[in-house]
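A protein chain is absent from this complex, but the other protein chains hold their places.
Each chain carries a letter (A, B and C) given by its place in the written order, and its residues are counted from 1.
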Amino acid sequence: MASETSASVGETLKIGSHTFRSRLIVGTGKYTSFELMQQCLEASAAEVITVAVRRERLVDAEGRNILDFIDLDRYTILPNTAGCFTAEDAVRVARLGREILSGLENPGADWVKLEVLGDTKTLLPDPVATLEATRQLVEDGFHVLCYTSDDPITARRLKDAGAASVMPAGSPIGSGQGILNRNNIRICLEYLKEDDPDYPVIVDAGVGTASDVAQAMELGCDGVLLNTGIAGADDPLLMADAMRHACLAGHLAWKAGRIPKKLYATASSPDTGVVAPRG
Amino acid sequence: MASETSASVGETLKIGSHTFRSRLIVGTGKYTSFELMQQCLEASAAEVITVAVRRERLVDAEGRNILDFIDLDRYTILPNTAGCFTAEDAVRVARLGREILSGLENPGADWVKLEVLGDTKTLLPDPVATLEATRQLVEDGFHVLCYTSDDPITARRLKDAGAASVMPAGSPIGSGQGILNRNNIRICLEYLKEDDPDYPVIVDAGVGTASDVAQAMELGCDGVLLNTGIAGADDPLLMADAMRHACLAGHLAWKAGRIPKKLYATASSPDTGVVAPRG
Amino acid sequence: MASETSASVGETLKIGSHTFRSRLIVGTGKYTSFELMQQCLEASAAEVITVAVRRERLVDAEGRNILDFIDLDRYTILPNTAGCFTAEDAVRVARLGREILSGLENPGADWVKLEVLGDTKTLLPDPVATLEATRQLVEDGFHVLCYTSDDPITARRLKDAGAASVMPAGSPIGSGQGILNRNNIRICLEYLKEDDPDYPVIVDAGVGTASDVAQAMELGCDGVLLNTGIAGADDPLLMADAMRHACLAGHLAWKAGRIPKKLYATASSPDTGVVAPRG
Partner (left out) sequence: MASETSASVGETLKIGSHTFRSRLIVGTGKYTSFELMQQCLEASAAEVITVAVRRERLVDAEGRNILDFIDLDRYTILPNTAGCFTAEDAVRVARLGREILSGLENPGADWVKLEVLGDTKTLLPDPVATLEATRQLVEDGFHVLCYTSDDPITARRLKDAGAASVMPAGSPIGSGQGILNRNNIRICLEYLKEDDPDYPVIVDAGVGTASDVAQAMELGCDGVLLNTGIAGADDPLLMADAMRHACLAGHLAWKAGRIPKKLYATASSPDTGVVAPRG
């Protein structure tokens, strides 16, 4: 990847004590086989792989542990608390993840993707419980990456509580709707990066296709985390490749500084020439 | 590029007698220097470069001819009739382009990007004059690539008149608004590819940033033609790189078959669960 | 209606030799009964009713003529050429309409809503044939209201050809998608009202619900013409009432001059505070 484009050389994503060249973080759920998962992880060029560490999610029906199918020398694992609906449960699962990854000597032992969900139906995050769990996990020494709604006030509260990264949802998990409220993501970025431009903001959830990833990056986000968009595509391997290119494309476009939008090229603004009210 | 992703190996864009691996066509106008233009052409990985061949556009204030700054062994030139406002003028300029490129032994001598504009202010295409010029140029042996509005009926008339490719505008030239009416692009694709799935449909004009390119490709378009989006960016070189990745990303995503959009993941449709009228 | 709101008193819609207080024009097709149609016409408060005058559309399966079910002393009939796919056919049907309405002494005898369609599947207008038919009908003394796409160049050509009103489609007939390309409607308004602010521009087709009507009027359009949005609703009578209020709402809002859009109230523009590229 470093050689892929000279323009991106030397620029990295930093979260807590970790540094990466890729800005795409991918999940491991919903694949039809571990082999397909392996190929998609590779095609995505991700360096961080998020894994649900609740025991019933870690091990499949045949007793196989998903971690045995991921190259732990190559990838940094980001343990997540998917399936937790209370702060207590999430904290417990986070600790379990730390224990497992420490035993495996993977660098992911010191961080966690915190999910505390409000609902089994929509999988939307619970703001109060997420804030509570963040406080406990920060105190416990974790670098906490918080999955949250796109609400800017909650985002700021999480950063104030010590989150290493705030990860607003573009839209509900698995909905494929992309970023539904760019206004909120913009305000999140404004809040979280004020006086701290390198603070990592990562869009997590809702990504359906390549242009969704590009749009997230074009807003100035530092990365995108996704799973269903790849795993649920008709051809997950092609989509993993698409997402890799889209993440680069959006990040480069943001750095490049796009042309302004206008009604037409010679108009001075998007609204130039619009018929004014006669009132 | 061929080695860039194994997934895209073996698939090419065919227009008239030409075949390309890249699906991005870029213009040559509005750059601050020929040197920057050269670098951006290279960064875009485009194989087709469109050049305005009206004499006053071909030669700059210092008498330098833009074609002397483009590697004619490397790129296929797509001569265009920018600056023409009547069918007659466009036909004349198209013939001039053929003459010039024949003299230079560039394979672009047999085709033309036809622009017949209705207006100097908006640079929107004139449907009647475009249709008329298409007929004349087809009769004259050209492979005609028609810049047109997104109107599906006009698109079909142009194909019926023998156009080698129909190139609907996403939005006005240089407006940076991307694809304003996906519904029309979808109907254009449906019309133009019915019984002829390989007929090339290329979005031409309006592209502002990387995600616009990705969206065009995700709809199933065969390519994207753009100029201002790169040349007018704060850093055109970075944007050229962004556009290259975005075009790949969108095409791969289209081939991969995206997940459906839903209100939330467990909803059966985008509207599931919406409160029904009580009326 | 004149007493409905003091604010709107004294302001009228003028098209050709006609003047109306209501800015909503409604169709007569697709109703499950003539009685329901009558009630909906009344609920809409429309003063202009458009009727397809091809003979097979004028008379139903039981031989009943739709004009016998419309109060011709109350409504001005706008005959339309629905179902015509060539200029010749449309001109013929327009003359038929004039003949019928002259016989009935309805003021609608001197005008016509011109529809020349390109396709039975999408019912999109044919720009070339529409232009041709407009020229013939204008020469023949008609006030011609032209159904057309939202292409601004075509819109201007139609006005130049003598159209009494240009009526761009918001989206395809019966699609219920509302206004898909506000940019184009804005440019149409700019073109058509330049030096002629009272020239009537009416959105015709695609309207699905009340907010679609309001949006058309908020752009500065002079009226909205619709049929399926009412006739196809679950409760057409309620929807007719909704459309009446929406048309007033949108027109009043346009006259009132709306507040600007901002990222948040204290931001100086919609993009204030957005994180700037660091490139």
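Just so it is clear, a residue touches a chain if its C-beta (ideal position, glycine included) is under 8 Å from a C-beta of that chain, and two chains touch if they have at least 3 such contacts.
Please read these numbers as outputs of a predicted model, since none were measured by experiment.
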Note: the excluded chain touches shown chains A, B, C
The listed residue (C:Leu36, C:Val59 or C:Leu237) that touches the chain absent from the view is C:Leu237
Cross-chain touch to the chain not pictured, restricted to C:Gln38, C:Thr86, C:Gln136 or C:Thr209, is C:Thr209
Contacting the left-out chain: of B:Arg57, B:Arg92 or B:Lys193, that is B:Lys193
Among C:Gln38, C:Thr86, C:Thr122 or C:Gln136, contact with the omitted chain is made only by C:Thr122
Missing-chain contacts on chain A, rising order, are 118-119, 122, 124-128, 131, 149, 151-154, 156-157, 171-172, 175, 177, 180-181, 183-184, 187, 234-235, 238, 277, 279
Omitted-chain footprint on chain B covers residues 183, 186-187, 189-190, 193, 197, 219-220, 254-257, 263-264, 271, 273-279
Note that chain C touches the absent chain at residues 5, 7, 43, 121-124, 172-177, 208-211, 213-215, 218, 228-229, 232-239, 241-246, 248-253, 255-267, 270
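In this section, only the chains that are shown with their structure count from here on.
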Contact graph of the chains (line, ring, star, complete, other): complete
Closest to the centroid of all CA atoms, by its own CA mean, is chain B
Chain-centre distance (mean CA atoms) for chain A and chain B, in whole Å, is 33
Per the C-alpha centroid definition, the whole-Å distance linking chain A and chain C comes out as 46
Note: chain C residues in touch with at least two other chains are 183, 187, 277, 279
